[in-house]
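Presented below is the structure to which this report refers.
Presenting subunit A:
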Amino acid sequence: MNLLIKNGRVIDPSQGLDEVADVLVEAGVVKEIGTNLKAPAGVHAIDVAGKYVVPGLVDMHVHLRDPGLEYKEDIVSGTKAAAAGGFTSLACMPNTKPAIDNKAVASYIINKANTEGFCNVFPVGCITYGMGGERMAEMGELKEAGCVAVSDDGRPVANAELMRRALEYARGIGILVISHAEDLALVGEGVMNEGFTSTELGLKGIPRVAEDIATARDVMLAEYTNSPLHIAHVSTKGSVRIIREAKARGVKVTCETAPHYFTLTDDAVRGYDTNAKMNPPLREADDVAAIKEGLRDGTIDCIATDHAPHHLDEKDVEFNAALNGIIGLETSLPLSLKLVEDGILTVNQLVEKMSCNPSKILGISRGSLRVGAVADLTVIDPAAAWAVETEKLVSKSRNTPFIGWKMKGAAACTIRGGAVVFSR
Partner candidate 1 sequence: MADNLTVLLDESGIKRALTRISHEILERNKGVQDVVLIGIRSGGAFLAEELAQSIAMIEGAAIPVGAIDITLYRDDIKNHTSRLPVGKTEIGFSLQGKKVVLVDDVLFTGRTIRAAMDALMDHGRPECIQLAVLIDRGHRELPIRADFVGRNVPTSSKENVQVVFSAQNQPLEVVLEK
Partner candidate 2 sequence: MAEFKHRNIIALRDLTKEDMELLLATAENMREINSRDIKKVPTLRGKTIINLFYEASTRTRTSFEIAAKRLSADTVNISPSTSSATKGETLADTALNLLAMKPDIIVMRHAVSGAHYHLAKKVTCSVVNAGDGAHEHPSQGLLDLLTIRDRFGRLDGLKVAIVGDITHSRVARSDIQGLTKMGSHVYLAGPPTMMPPAVEKLGSVTVCTTMREAIQDADVVIMLRIQQERQGKTLMPNAREYSRYFGLNPENLKLAKPGAMVMHPGPINRGVEMSSYVVNGSQSHVLKQVENGVAVRMAMLYHVCGGELE
């Protein structure tokens, strides 16, 4: 587990580092960063000239589908896909079968990831039992079992009183609440964004205000209860505005968006492509612009994938019958690097949003290459040109609208705890 990574551009916003240097890893931790380091005896050296060396990427929003839905993905295939995408850590959402609403399920995931996984897995527990939206789950025990946050992701906590109490209780426990912001009454039977495209295709629309209202409610509850809150998968300009204003007031709110929300619009649904069906739905051009602005000005803290694998049989059906979600672990990095190419983010900001910030928000000791830190590193080849091909996807599922896309940038090497878990 000893490694010398030579000549890379080492970018670590956590210590204001951005320079060509060598990184020496010993016994699974960062031993030294400097120039012209010599490899001690028995240390394998790799030359990564022209590439970026960054703290291992952290995806705080992944559906691993294990336990219970392993036909879509499991902890092994999901973490392998994560490593291929440059991620060394991920937080997995609790909508498994059974749900992560008890210590046993959380422990199962952590143990399996530790023994068989290709990256670190931090489970997110449920806010309510079975995500039923009725009774608070045992957040204390979930935290003890290793959960880093609670969420009913996939469903909102519809009852405002329950959400209020969950925020208060979680503050006491010291665990983060992640909100899936959606007003189900406004969503109704909607299957895509409500707008011109839904009008033309005759598909029932989900209005943007369905997300905005729920975001506003949870932000106000967080403000009222003085509790930290993280808003998952922000997709609308309204949500960005609400969160920006809340942050300016000092509300302890953070949020994430996903690459598809700054890459695609609801035009992708044309042709009734079920691989463009997700929740929240793809929005419109002005939302995409607002998401990018939110990323640029810091309103949006993180880029997460909302990696949501589904079996072919669940997608190769009529549009209304198709399940929501797309896989994202293997395409997130190049799609996000595009923001750097387009001048929206600096590469330093990108590393913050894909590693430092999610680590900080989840309270995990990752996202930094400080001497002594766990040696989770990602070596990024920003120039790697490749195409997304169905057969080459590592994930068990293939539900992505990016099949056939030409990508630029990839993880050249993913190192977890000093060990190479993926190499291109």
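Selection rule, in plain terms: all candidates are chains of the complex that A comes from, given by their letters.
For this structure, a couple of remarks:
We adopt the following convention: a contact is a pair of C-beta atoms (placed from the backbone, for glycine too) under 8 Å apart; a residue touches a chain by one contact, two chains touch by 3 or more; residues count from 1.
Remember, predicted model here, so these are calculated numbers, not experimental data.
Of 1 or 2, just one candidate touches subunit A in this complex, namely 2. Subunit A contributes residues 194-196, 198-205, 271-272, 313, 316-321 to its touches with candidate 2 in the complex.
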